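Excluded from the complex is one protein chain; the other protein chains are retained at their positions.
Presenting subunit A:
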Amino acid sequence: MRYSYQRRTCAIARAKMFPKGTKRKFSDSREEPVAGGEDVNQSSLAAVRMLSSYSLQRQSLLDMSLIKLQLCHMLVEPNLCRSVLIANTVRQIQEEMTQDGTWQIMTQALSAANAAAQCSADRLVATEVLCRQTEAAQGEQVPKPFPVVGSEGCPAEEVLEEEEEAAAAEVGMTMSTVSPQAPTSYLPGTFGMDPCWEEEETGEDDDDDDEEEEEDSEECGSGSEGEERERDSLVEDTRTAEQVFGTFEIKNPAPSPDPALEELFSDVDASYYDLDTVLTGMQSVPKMGPYDLLESLSSHGPSPLSSSTSCRSDLNELDHIMEIIVGS
């Protein structure tokens, strides 16, 4: 469900805002956006056609970059230059998406999602804790526990596979737009990248935000002593989540050698339903996501798991995004 929501949101966003201005070239012989000149039968098809492969490629590049930044602490040799270059790339993409209006559309959708999902106080509570985190981090926070879905060795041509990535990482990205001001406003504000500088160099004392994204995630909910045990369980949860994500990642068939736009999205449509089925099936198995732990540790929250399960039947698609943000 969550993947389908993401895609549809983006589809609508891009349908409304066909990218204007100078198109940047993408490498790897990717097709330039098809000039709309084909027959349109249905309005939904028209929306699909408005989607350009450029936007998708840009999105996947953004997601790839965010993942790289998130994982830069796992490099054998921490590399400040590399991180700076990746962060600059992310900034560039975000600037362009802001000019396109794509960025705003997505964040507005998130706001709507948030507003609609007010049925559970637990969610707000968890969000607040998350916001507290973000405040502390003072910047972009792509939570560590969010799994890297198939990013290793994913060939650029397999746009479909990247969409899975994109969806998964978009979720991470949407989280990063949580602003510290209020739980219900998810405006991106300045794209303050504060990735792994501190960890890679050797930690300057004069910097306030010594915390790293990954550290923040690990520290969530506790913030002080006795974090070791919680941190360990978080890590375990991460792995569990990763395994789970790994199992239901849809392995797409080999991409067609000539990806016409229609064909591209016909495959996508099919995957929607596959994913929905699988995801629904998986979600019935109660698993501790990282934010569940966060909630359980929070002084305010009662047992979030049971209440969210009971709400599930009432949730529409928009609520799923909230689930993602606050955990289920």
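In this section, a contact is a pair of C-beta atoms (placed from the backbone, for glycine too) under 8 Å apart; a residue touches a chain by one contact, two chains touch by 3 or more; residues count from 1.
Assume contacts and distances are computed from a predicted model.
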{"item": "Missing subunit (named according to UniProt) among the choices \"DNA 5'-3' helicase\", \"AP complex subunit beta\", \"Serine/threonine-protein phosphatase 2A 55 kDa regulatory subunit B\" or \"Metaxin-3\"", "value": "\"Serine/threonine-protein phosphatase 2A 55 kDa regulatory subunit B\""}
{"item": "Residues belonging to subunit A that touch the chain removed from view", "value": "22, 24-30, 57-58, 61, 64, 68, 77-82, 84-85, 87-89, 91-93, 138-139, 153-156, 192-194, 197-198, 201-204, 207, 209"}
